[in-house]
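Removed from the display is one protein chain of the complex; every other protein chain stays in position.
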Amino acid sequence: MVNVGILGATGMVGQRFIQILDKHPDFEITALTASSRSAGKRYEDATTWYLDDAMPDSVKDIIVTDTDPTEVSNNVEIVFSSLPTENAAIVEPKFAKNYIVASNASAMRMKKDVPLVIPEVNPEFLDLIEIQQRNRGWDGFIVTNPNCSTIALTLTLKPIYDSYDINRVYVSTMQAVSGAGYNGVPSMAIVDNLVPYIGGEEEKMESETLHLLGTLDGSDVTNANFGLSASCHRVAVVDGHTEAVFVELDNDVDIEDIKNTMKNFKSIPQDLNLHSAPKNPVLIREENDRPQPRMDRNTNNGMSVTAGRLRKDPAFENSFKYILVGHNTVRGAAGASILNAELINKTIL
Amino acid sequence: MVNVGILGATGMVGQRFIQILDKHPDFEITALTASSRSAGKRYEDATTWYLDDAMPDSVKDIIVTDTDPTEVSNNVEIVFSSLPTENAAIVEPKFAKNYIVASNASAMRMKKDVPLVIPEVNPEFLDLIEIQQRNRGWDGFIVTNPNCSTIALTLTLKPIYDSYDINRVYVSTMQAVSGAGYNGVPSMAIVDNLVPYIGGEEEKMESETLHLLGTLDGSDVTNANFGLSASCHRVAVVDGHTEAVFVELDNDVDIEDIKNTMKNFKSIPQDLNLHSAPKNPVLIREENDRPQPRMDRNTNNGMSVTAGRLRKDPAFENSFKYILVGHNTVRGAAGASILNAELINKTIL
Amino acid sequence: MVNVGILGATGMVGQRFIQILDKHPDFEITALTASSRSAGKRYEDATTWYLDDAMPDSVKDIIVTDTDPTEVSNNVEIVFSSLPTENAAIVEPKFAKNYIVASNASAMRMKKDVPLVIPEVNPEFLDLIEIQQRNRGWDGFIVTNPNCSTIALTLTLKPIYDSYDINRVYVSTMQAVSGAGYNGVPSMAIVDNLVPYIGGEEEKMESETLHLLGTLDGSDVTNANFGLSASCHRVAVVDGHTEAVFVELDNDVDIEDIKNTMKNFKSIPQDLNLHSAPKNPVLIREENDRPQPRMDRNTNNGMSVTAGRLRKDPAFENSFKYILVGHNTVRGAAGASILNAELINKTIL
Partner (left out) sequence: MVNVGILGATGMVGQRFIQILDKHPDFEITALTASSRSAGKRYEDATTWYLDDAMPDSVKDIIVTDTDPTEVSNNVEIVFSSLPTENAAIVEPKFAKNYIVASNASAMRMKKDVPLVIPEVNPEFLDLIEIQQRNRGWDGFIVTNPNCSTIALTLTLKPIYDSYDINRVYVSTMQAVSGAGYNGVPSMAIVDNLVPYIGGEEEKMESETLHLLGTLDGSDVTNANFGLSASCHRVAVVDGHTEAVFVELDNDVDIEDIKNTMKNFKSIPQDLNLHSAPKNPVLIREENDRPQPRMDRNTNNGMSVTAGRLRKDPAFENSFKYILVGHNTVRGAAGASILNAELINKTIL
């Protein structure tokens, strides 16, 4: 068993880390950190638990510490980070001197020597770790996963990108409120309403997706070279981001081919049989009105993305459109970092 | 005063007709029709009133009749139709023999000799009336307005279309539940959920918008010649459709120009000072997070469309994106038919 | 393994039966019935699946039959009924000639010789089975469980009733939309709204609760003799009924005593270790703002009721108040019938 810690363990994504890691075959939670207000308390006493499933007994008595490497026992090997961006920018490098940091924060994602990875999409970007350690003189390292809405989109685009020439992608999101944290979206903003704006989200989707589908050559990533435009919106859904995707290829489209390409997509995590890897990263629903977030977000423990309404786009040549749903705090956050750690544990440690 | 009737007066759009026509300076409701179940009853007794404002006293005692021209007094000149499609296809032509039918139903919209009109967009299509009457030997005629989501989109595209060369439009909607009628969307489908499908909606948006922006030459409409692709979704909002729009032009984009073009857009209804015409068909909000349906749907009595987040699209040349909100049962339904009737009343009768 | 069938298997409670019975150690689903529209189809083809968890593979290929005893194989021993009331009144007696009918329908609940049972509350009412069989000449029999909101209330009142003299109970509910079936509550009625009325619900709560807490003497049930008044309301929650309860006793109240009495309550299902019986039928939360339906409905697989905010009522002597949450389609419907069947299977068959 590898001892692991969670940085920012009392927040919503921190709780998802705990929920998913409970009874994990390879990882055992032995450290939990939070703000100094919580430090010194039992986790159960420090935390207002927000998830539907009850808090696992195994973490209740762990004493929360400050988010500081000197406070965390050095028999911990991996720390998962769900820290706020500004905080992550300062703290994660400190931890990386001695620990493996699997981070869901955006702070370090776009650093040239920090791998931004979805295991099914670009596992080879982990080669940056060696460069990172050399550059920075660290014994540990940082690996990051993308933004929640990016992950779901990229998992569905990857098999298409590998088999066809993508020309353009437009994506319009309907995102769950949990993505903003427990206090992020006031109910006054969301009852009989929606908010057509999420700060920084469109930029992240546009840059991260092309980066993830890009090519690593030595220490340089060359982005995928198609255009991608996002419009991001918040709706009255607890968990599960829905995205409407329009794709233009360079050549003619056969919908059944596209569908099979998505459906049959498998990659390294499936080959390695990683614990959190779904048998199929992308599922296809055939019903007219699916996927729907409440119905489809939890499929395969929230680690698969469900696509549906795959249809030719009559308005444009070589074009098709579809809808996808992915669980934003599982596949889009905690589960993403954990799958990264599982890949590292199996291939590097 | 012109005496008017409402076909399908007990339904949700029927109620909007009543609400908007109450205290109208030119139209007076003297006939209300519904299914035979309601015929013979006082309107108040026949109707479960769904709107937030109370039922106007003026209609309470009107006796509801069957939806049949022989039941409606012939001192009625205009009938507004909010009939279900199949029903409208049969009944509206019967009424058109003697009455002006201003219809919100989709049944006759795409008939070659039936004008599909938004007064600010293509008032000249009313010229088809003469052809229609000649073709069909009617003393009355049918004029239709487009689908709710089409109207809001087209009002914002029209000023752009007149000043620039549009190349492509992608639109992704987040539509209110009232659009499906009172019983249309079960709460199980919409609480902590959304439905990424609305039957026929994408097709209507794609065909009607290009038709409305097209050119009438004699009896033929030549569609606007750009590509338009829609993806339509239902969210937990009572009234007010929100649309995310991506536009590609043929030439370079200056966002301030675009904004001013939309903001300054005025047309025939404004020139004629029609009672229901808003001073500005399109309003622009400058805040990051607007328009929002609950906040913006009622602006100018629900007859203006509010656009916001007008921004360059960094992903594509000559491109920009924006968000719009329009009231689906006012500007997108009852108000649209009434504005058509006001235009006819002022220019033809 | 006992072969079981589900009457009305395509509806929402029918689906809960399937979900809970999947992988049940003692019961195996071998028959599924529905309306004639579905008869002859594979269950997967006949059903729009509404639950968050996917449809179990084991039922997908079962051929749905009409809800008629002659269509159901006679190696089935128990049928679970989630039929609509009027239908249940006709069909359940036909099945009871040869099958054990564990019914969630209200049709037969108040028949003098039909046991209305919550296993933790009044298991001794099963003695009515013998009388029922004798009266009606049936080889099988009908056993019923109460209404969803009654079950949750009664589970919390039972331990109090056994230890104190209850004088009055007032209960005000905030019920989930799933209780009305998938199409029961339009979204127009529940977005930014609530419906302060549920047909027949108050009457059921008032009569069933006193019956369940009553005494069986031969073939006669003497109701518990305190007053109980209910007011029932529907709110925008998918699953989980919340109830605000005011109780007046005959004597002084010690809140800690009450709390311990509820918390320590165990009964026959716990003693017999029935598969679906929760270790504790009633759980107590100490936080100010719990229980909450989304957070607490699934505790112990939805089979426990969670109470909280247990507090003295300063307005009245000998009085206290509390809040409870129970899962309406699990503990309040399918799970209730299944627990009844488990009790029968262990003690009678």
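Per-chain numbering from 1; labels A, B and C assigned in written order.
One rule holds for everything that comes next: a contact is a pair of C-beta atoms (placed from the backbone, for glycine too) under 8 Å apart; a residue touches a chain by one contact, two chains touch by 3 or more.
Only a predicted model underlies this, so the values are computations on that prediction, with no experimental measurement involved.
**Student:** I'd like to know which visible chains would be in contact with the absent chain if the whole complex were considered.
**Tutor:** A, B, C
**Student:** Among C:Leu32, C:Ala88 or C:Val235, which one touches the chain that has been omitted from the display?
**Tutor:** Considering the complete complex, C:Val235 is the one touching the chain left out.
**Student:** Of the listed residues C:Arg168, C:Lys259, C:His275 or C:Lys346, which contacts the missing chain in the full complex?
**Tutor:** Going through C:Arg168, C:Lys259, C:His275 or C:Lys346 one by one, C:Arg168 is the residue touching the chain not shown.
**Student:** Under the stated touch rule, tell me which residues of chain B contact the chain that is not displayed.
**Tutor:** Given the touch definition above, chain B has residues 50, 52-54, 191-192, 238, 294-295, 297-299 touching the missing chain.
**Student:** Under the stated touch rule, tell me which residues of chain A contact the chain that is not displayed.
**Tutor:** Chain A touches the chain not shown through residues 12, 50, 177-178, 182-192, 236-238.
**Student:** List every residue of chain C that touches the chain not included in the displayed model.
**Tutor:** 168, 170, 172, 174, 189, 192-197, 199, 206, 227-229, 231, 233, 235-238, 242, 244, 246, 288-295, 308-309, 313-316, 319, 321, 323
Throughout what follows, only the chains that are shown with their structure count from here on.
**Student:** Starting from the Cα centroid of chain C, hunt down the chain whose centroid lies farthest away.
**Tutor:** B
**Student:** So the centre of each chain is just the mean of its C-alpha atoms; given that, what is the distance between chain A and chain C in Å?
**Tutor:** Chain centroid spacing, chain A to chain C, equals 40 Å.
**Student:** On a C-alpha centroid basis, what's the spacing between chain B and chain C, in Å?
**Tutor:** 47
**Student:** Touching two or more other chains, which residues of chain A qualify?
**Tutor:** 192, 238, 294-295
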